[in-house]
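Below: one structure in structure tokens.
One protein chain is absent from this view; the other protein chains keep their places.
Chain naming follows the written order as A, B and C, and within any one chain the residues start at number 1.
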């Protein structure tokens, strides 16, 4: 990990950006407390919190027992009194063991009692590494159907840093989906001294301008979409790529503006297709901009199956630039 | 409850249909076992299993401790050896405490091991009774995003009976959403001696023919949609109402055929809008039949909030015939 | 009998015998009540009459709402009748800045923690070692509480949450009260988390939480208590063991000799106490609270109670309780027992008891009538799902 130099803009990997966002937030605000399995000492399964228990002490960097529900419950209770817990799920998939605390206790607390719950849960998620059915899932859609939660899924390093800082300041429960595949592969410039918004709020971010179709994506898939856009350009098709670093709450203005401009919309995500967030996005577009559409809205997603273990079996399921390109061509040819 | 007369067709309430489906399945197949809180003796919170522990014995009608995860886990294990457990959640909302067992153990078992899990979980769900945030939720969308689960949500009494019988015969985990509001209000004719399919499989069922727009719904909302269609007819608008008694797996043929005919599609559900199944339905239609559409696809759903306790606060949130009518009129005027 | 490593025996606490564990249809703890040996606790008359006042206050509260339920003015009611000795005594150890996390049968704890009896009934109680009251306007908070029960706009949740599902936090007064969500067990980790914050923030404040014996079967009971023990949190969980969960007897809920034994499974004291004896409960709670404040960590308290009412009013779940058990339960009504004891001890005379009962009864008529006249929630008002 780079040493802690907070001056100016530095190039960081996605995982280092998360490491620094946590560290900087801990330095900026004493009420921030980290909880998770193996995060003290060892530094967590991905070593993101390495060194923190030495720097901040074991009172603020707390190993938990293997108890996702207990941990989220305790964090929620602590948040009611102004502690700002940031929980690391060892893998995103394990949230199913803390599901009730997340969707019924933390998410509904403000609506029920008007008492804020400043809580962040970090989710190292996603596939691409042959990690099998329980270490590869993309499960954000469950939480996008839960009023009261905010959901973040950065594709880029600067977003990973800034949005995690914002998430920690936000007085609401924020689920922060980090993509494991990007951890060491994705790099970018981060200005750690720039102020960040104190609230999480979502809108589409145009990552590539285009005129023929709009492709929406988030997380790892934004990068595959950008690759596909590059390939499409070579074919003479101009794709506008919109990244959604925040999935909830999500303003639609930028998305609709783009779709109105290009007249075609595609959604790409790694989560399984049925009931995924692509349906929601498609529906919102179909509702608000159907008049502008020159082709059906298409979704390029994981098929409806659990993640298989073998990399070859997994690879055919994860959306790739080829599928995106082929789908875009069908849309243009429609 | 009507006494057990299995001959011919009888009129039953929705709740009695469920009672009889369970009883008839227990009689037909010794391997069916009921598990749930308070289901023996007392007969469950809704008295659906009243009398069963006397008739079938406490070995087959088992009170469980308050342990949704443990119960679903035990049922899953038992199902691996050919027991056919039917679990009653006391209220649908409590499934969050057994979420991991449902989505990770039961749902994925067949894909992972090719070993079937013949398991039914019954969900008394839905609102309309001022029962507050934890006894009113409509949470089917979470499970529609989980490959390997089948999901049923009958609106009509005959479907409630037949689909529950089919669900119990199906070798897969089936989540059976019963709407509490319909329990005693909905009545219908049931032929308890007619054979039922041994598998759950979904397709849209046209409950009212129409030509101007297609409205898709399920559960309680199918009835409100039918009421709305009646009101629309008085306004000279002919709505085709398609009920979806099975949400997963869902064939789209009937739906698309209807939409192609009417050129307009609306989805009505009681679940909160963002991330709800309406998005999926809308997306499928937008993908497969956009060329046929004369108006944007609209969703009439619960707004993004937890269910409030007070009936007045709840009433303004649940889709009602007025909202459906108003939306239909907008679509026709588009 | 306690199964803990460090048996908690508060002076004079009337601990029931683990071997006589109350089970449905069998001998319950009540039959083995060793009688209220309160001497060692050192309670003076004032403290005892204050305890009694809150038992009565809570009882009359429930009776008022039960009546409303019967007349149809309420559609649902979960009764706290029979739990008062435990809940009132437990909340008696709470001080300013402590946290109360209550369940559905804890009106006694709520009233005890919120109220200053001198504000409500000036001069009714003698001077003496009474529990210091929080600086809260008693009438005002009772009005909101009653509105909350009725789902009115002026209730703590403005009609958005049902009865005991609200939270009320008044930092200035040092009041932290968070009610329940329906999902049983869920609030145990949350309460432990409140205790964590209190400790983490450097105070010696504590959090207490209640749970029925049925909800001890939930995973959150285990995860919450285990973490509370490992993190040595200033937390007390009180099991209100009324032997029944809805219609399910304790024998179908757990197979251990006593739930107090689970303390040892987490490395914390576990103590079983006669929950019908407020002074016994108070003794146990004092020890547990002192331990928590001193950094000694959590305690599990199992208060043995009887089932006086059905699960909720109007369901027929009481029909599952054997008649003999029900008769015993009624013969061991905690309020009756305590009144007899006070009379026997000469702590008060019958006219005091009548006076208290009448005042409480009248208070609730007045408070609830006033609440019933307030506005229903306004469905056109916005209610945010996010804090901003």
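Miscellaneous remarks
Keep this in mind: contacts are C-beta pairs under 8 Å (C-beta built on N, C-alpha and C of every residue); 3 or more make two chains touch, one makes a residue touch a chain.
In this text, all values refer to a predicted model and were calculated from it rather than measured experimentally.
Considering the whole complex, the hidden chain is in touch with A, B, C. In the complete assembly, the contact with the undisplayed chain comes from B:78, out of B:39, B:78, B:190 or B:328.
Only one of B:20, B:42, B:108 or B:145 touches the chain withheld from this view, namely B:108.
Residue A:67 is the one among A:67, A:175 or A:229 that touches the chain not shown. Note on the undisplayed chain: of the listed residues C:120, C:229, C:305 or C:385, the one touching it is C:229. What chain A contributes to its contact with the hidden chain is residues 37-38, 41-42, 45, 63, 65-67, 69-70, 91, 93-94, 96-97, 130-135, 304-306, 308-310, 312-313, 315-316. Along chain B, the points of touch with the absent chain fall at residues 33, 59, 62, 64-65, 67, 69-83, 100-101, 104-105, 108-117, 147-148, 150, 171-172, 199, 249. Contact residues of chain C toward the unshown chain are 3, 5, 217-223, 226-227, 229-230, 232, 252-257, 261-262, 264-268, 297.
Note that only the chains that are shown with their structure count from here on.
With centres computed as the average of Cα coordinates, no chain lies farther from chain A than C.
Distance between chain centres (mean CA atoms), chain A to chain C: 43 Å. In chain B, the residues that reach two or more other chains under the touch definition are 93, 96-97, 133-134, 304-306.
Across the assembly, chain C contributes residues 157, 160-161, 165, 181, 183, 186, 219-220, 383, 385 that each touch 2 or more other chains.
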